[in-house]
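The structure that follows is given in the form of structure tokens.
All protein chains of the complex are present and in place, except for one that has been dropped.
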Amino acid sequence: MSKLKPPISGQLEEEFKAQSPMMEVWSMFCRNITAMIGLVIVLIVLFAAIFGPTLYPGDPFEMVWAPFSRPGEEGYLLGTDYLGRDLTTLLVHGARVSILIGLSAALLTVLIGITVGAVAGYYKGWVEELLMRITEFFQVLPTLLFSMVIVALFGASLPMITFAIGVVSWPPVARVTRAEFLRIRELEYVTAARASGVSNFKIIFRTILPNALPPIIVQAALMVGSAILFEAGLSFLGLTDPNVVSWGQIIGSNRQYILDSSYTVTIPGLAIFITVLAISLVGDGLNDALNPKLRKR
Amino acid sequence: MSLSAENTPDNSTINHSTEPLLKVENLTVRFSVNRKGLFGKKEYLYAVDDVSFDLNRGETVGIVGESGSGKTTTALAIARLVNAHAGKVTMHGEDFLALEDEDLRRARARCQFIFQDPYSSLNPRLRAEAVVREPLDSLTTLSEAEKRESIDRLFAEVGLRHEQQRLFPHQFSGGQRQRIGIARALATRPDLIICDEPVSALDVAVQAQILNLLRKLQHDFGLTYLFISHDLGVVQHMCDKIAVMYMGKIVEYGDRLSLFNNPQHPYTKALLSAVPAVYRRRGESTERISIPGDPPDQITKPAGCRFANRCPMSMDVCTEDQPELTNITGSHRAACFLTQ
Partner (left out) sequence: MPALLKVENLRIELNTRDGISPVIDNLSLELYPGETLSFVGESGCGKSMTALAIMGLLPDKVGRVAGGRILFNGENLATASNERLNEIRGNDISMIFQEPMTSLNPVYSIGEQIAEVLRRHQALSNKAAWSKAIELLDAVRIPDPQSRVSDYPHQMSGGQRQRVMIAIALACEPKILIADEPTTALDVTVQAQIFDLMRDLGRQSGSAIILITHDMGAVAEMAEHMIVMYAGRKAESGPVQKVIESPRHPYTQGLINCVPHLLAELTEERPQLAEIDGIVPSLKDFGRDECLFASRCEFADTLCRSQRPPGFDFGDDQIAACWRAGEIH
């Protein structure tokens, strides 16, 4: 008992294939069946959004047949709508816009939310007070109304719709981020980084943020779903670019015929429902996989 | 004992000159607490109150105390990780508390920290090598090759294998994680290392490994430690001089032998007698002094001695006046009217 030997430990030996925390989350996620189903659906929708227009070429606004031909009749898989347009083509082209808006609005939401939440949570004091009051201001706004005002004032282009959705949905992300920052900034490894002379900027974005990400990722995933719903709501109300087709817009334009030809509304509605549900499942799965309390026992 | 290490560095000739490495004078740290609603008067909790001591090169000074005594806050304030309200911390003749930017970074490289909890002191997303690299990146101007070499050497010094550099913190045991923390603290070759309860979160069997390692490193590199702990056994084993803190104040200060063999302050005596004895000999030789109750509310500072309400030897003067830290023999000092 005199020499300082490196500690021996049998069990570490086999773990030398350094598994990163992210890999562990992935293997955890793979074990969750419902989440995997969700992921498969999301991937199919993504595939349709990306490659659909190549598989179903043609102008979705083109009248191809008589209006209101039922699904499966006359060789049109999902039938035609009130203007005789092919619903399949509409749906596939609409997927692109819905998903694009969903993703970009969620991205915008997360960017605003993380920045506000991170700065508020890290610096505390009056900075936090100010930022959180602003957050609360945005939180109490009636979201749909506010985004309608933005779109009505500045025009219904896709970037403006994305902006309108993003600007009203970031407060929850900011709150989650702030809460995580408040917790993590007190942990010793953050103090250790300060003792090592790491700059504030690096501590926020390189030390704390990666550790704060799990709940933010979950929020962001759910945000994609709600942004798709939001866009559907706006286009249902007609507040959308009439030259691009989206799922909400298909529903909106066919809404008068809901009693006679319900499939024209139901089919795009189901597309939204299934997609948002799948995204939620993925979000839930991520939540389980990222939550350290549920991780291996 | 293998402390007769093979590599004797230049600064192991411990410099017993008069100039201490670190001089802490009247350090005070306070936190604001808003007690009475939104418009209430701002009140302060004095976590560290007028604390002074010196640290000589190559020496280990321990600060011992119970929770709420301010020992950790003292350490954090000295390392500039918590803002001091008043006082002066001099290192290498520079006022450490006044440094900013580049000067502060240079000074930080000379004063590093080992943390209590090896589970929360390592960023879970960084590989072990990246943890050790962090201070090298921010505080030094070494080239990439030099940094690589440093990291390899540091891993060897703390008893970790080269292959373990690529692992993530969760793949290490508690003791090994603390070794990574030590390697990180050693990275910039600091003069002073502040150890904040470095073993209290570890399993008993692992504590010895870390304590032995710290002593070996001190011997090899002529390190100076400020050692914070609540464990009197550990402090007795590790420290050359000990400061006992109670509610933000140093109540007794002395070198190892004189403080443990001849404690003066009633609180020190009570603290020592409260430690359960493993061997019957100490159990029989120490008289048990029990102190009832808990420390008083820290926000309302008492006029007299802070220990007065729990002290078995309390006198009238104790509740009226604050005892100063006064010399007893040599460097042994106590803040108690009984010893004055």
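All chains are identified by letter, namely A and B, in their written order; residue positions are counted from 1 within each chain.
Quick note on the criterion: contacts are C-beta pairs under 8 Å (C-beta built on N, C-alpha and C of every residue); 3 or more make two chains touch, one makes a residue touch a chain.
Values in this document were obtained by computation on a predicted structure and should not be read as measured data.
The residue touching the chain not shown here, chosen from B:Leu27, B:Leu167, B:Ala270 or B:Cys318, is B:Ala270.
Within the set B:Thr90, B:Thr286 or B:Ser314, the residue that contacts the chain not displayed is B:Thr286. Which of B:Gln171, B:Gln207, B:Thr224 or B:Gln264 touches the hidden chain is settled by the complete complex: it is B:Gln207. Annotation for chain B: contacts to the undisplayed chain at residues 1-3, 66-67, 173, 175, 203-209, 211-212, 215, 230, 232-234, 236-238, 256-257, 260-261, 270-283, 285-286, 288, 290-294.
Going forward, only the chains that are shown with their structure count from here on.
Chain A and chain B have centres, each the mean of its CA atoms, that are 48 Å apart. Chain B meets chain A in the complex at residues 1-2, 76, 79, 81, 104-105, 108-109, 112-113, 115-117, 120-125, 127, 134-135, 138-139, 159-161, 163-164, 166-168, 170-173, 175-176, 181, 184, 209, 212-213, 216.
Residues of chain A touching chain B in their complex: 2-7, 9, 12, 15-16, 18-21, 187-189, 191-199, 207, 210-211.
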